[in-house]
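Excerpt of the complex: some chains, original placement.
All chains are identified by letter, namely A and B, in their written order; residue positions are counted from 1 within each chain.
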Amino acid sequence: MTPNTIRYGFLGLGIMGRAMATNLIRAGFDVTVWNRTAERCAPLVALGARQAATPAEVAARCDITFAILADPAAARETCFGAEGVLAGIGGNRGYIDMSTVDDQTARDISEAIAARGGRFLEAPVSGTKKPAEDGTLVILAGGDRSLFDDAGPALDKLGKKRMHLGDVGQGARMKLVVNMIMGSMLTAFSEGLSLGMKGNLDGAQILEVLEAGAMACPMFKGKGPMLLAGDYSTSFPLKHMQKDLRLAIALSEELGQTLHTAAATNEIFKRALIAGHGEADIAAVHSIIR
Amino acid sequence: MTPNTIRYGFLGLGIMGRAMATNLIRAGFDVTVWNRTAERCAPLVALGARQAATPAEVAARCDITFAILADPAAARETCFGAEGVLAGIGGNRGYIDMSTVDDQTARDISEAIAARGGRFLEAPVSGTKKPAEDGTLVILAGGDRSLFDDAGPALDKLGKKRMHLGDVGQGARMKLVVNMIMGSMLTAFSEGLSLGMKGNLDGAQILEVLEAGAMACPMFKGKGPMLLAGDYSTSFPLKHMQKDLRLAIALSEELGQTLHTAAATNEIFKRALIAGHGEADIAAVHSIIR
């Protein structure tokens, strides 16, 4: 495949998708877009994109089609629905689903695409709106290696890092591992802040000491002031974190791994969920601990 | 006090103390050194330091005397022993103990110094040999505020950051809070690595994803390869971490703070200690989890 002649498709122009497709167009790639609500295509067409009427049309016309949909249901509909990707894919053309979905959805789509003679890659991302706009996402891919390579020039415009992690399902698994560590780190952080402040240490000074040491990280820097202020405005909903902890523990049962810290963390997040903080940011776990 | 006329004393020329005193001398300060084994003074005298025969002599001669001793027993002996600091302190002169000691030791020394008319500051540090040499320690001070200010020019040569945290005891308390967070973060990290690797993710790739995200921190960068390699060569002995977790939990009983995550973490560190990893690095907790 010669990179500069590749025709790209892009399905799903929500907050993430619009920013990502824009980056591809601005980088000079040939991009055909589709969105369930067609008017969302206009700004991208204004930037030079082509527009298609259905996912099937995109998948038939383009060498490599990206998608980033809201949830597993949308990802399934876009693939399996009437006029879906399956109806257009084939001839070794590629489909890269960047939605965050469960293992089973990823595998079902993967098998169907392969059965039609297409290639498939799951590629969930780490990062939200800002990194999507800046092209600094981290792309966690699993599936067809040749497709990962062929799509490289485009993926490198979408993210600052892209990793091929193995078979379909390994991308989702990596997200789970990373989120599980995040959950435990956050409760540890909250416990430390709370203990220190009850011991008459100044919260801002605790953050300052952490920032100067071996545990300095963007999360403590970002969430720290939120915890101190009791500001739990949502960027990662607490209920999703609790779900990921639950799934990580379920995975550990299957793989034979004890998770004492994560299991204790999960109970704390459950308590926060029961207390009604499910839609708030994960920072709201602090309201249960402090 | 006029900074450039201050006479500084320095007691204790072990790995940390030698590096720190050297930094003070090189910065042009007037420094008088003492060490229990006198020959250790020679290299510093060669750099321009004066030498004294006893802690009492240093404390009597200098405006501000620093000390960094091996443990609480050495800190007590250097202060209370025959020819100790107490025998020389007074006249509003200052004593800054940078040793890591328990609350009680810090308070006992503080009271005795004040009773003799001196000023006292506890100032344990975050950081080990390299930051001591580079002058990039983080100094966690508690006690006499005027002494913290007067010693500022010298403290700023020893560390990249110095913080005044309140009364004597608050410095030690801050170290406890920070180390407790570190312990839980390390078990969370180890659990995540282990779960991922049992799920056929590549360990180095997990580290790479973490490094690219919101949890990127010097600790994961430093300990990550050690965990993967099973290299537990000691920089922070596991038994000290377990002791700090125990003390943090004891503090939480006193202050009324639940610590579900830290309590689970403590049990894991206990298991590692029972398994014989007390002298190994804290990274050895991974051998219990993986």
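In this text, contacts are C-beta pairs under 8 Å (C-beta built on N, C-alpha and C of every residue); 3 or more make two chains touch, one makes a residue touch a chain.
Fair warning: this is a prediction, and the values are worked out from it, not measured in the lab.
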item	value
Full complex, copies of the single sequence (shown: 2)	4
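Methods note: only the chains that are shown with their structure count from here on.
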item	value
Distance between the centres, which are taken as Cα means, of chain B and chain A, whole angstrom	40
Touch list for chain A against partner chain B, complex	126-127, 138, 140, 160-161, 163, 165-166, 170, 173-174, 177-178, 180-182, 184-185, 187-189, 191-196, 198-202, 205-206, 208-210, 212-219, 222, 248, 251-252, 255-265, 267-268, 289
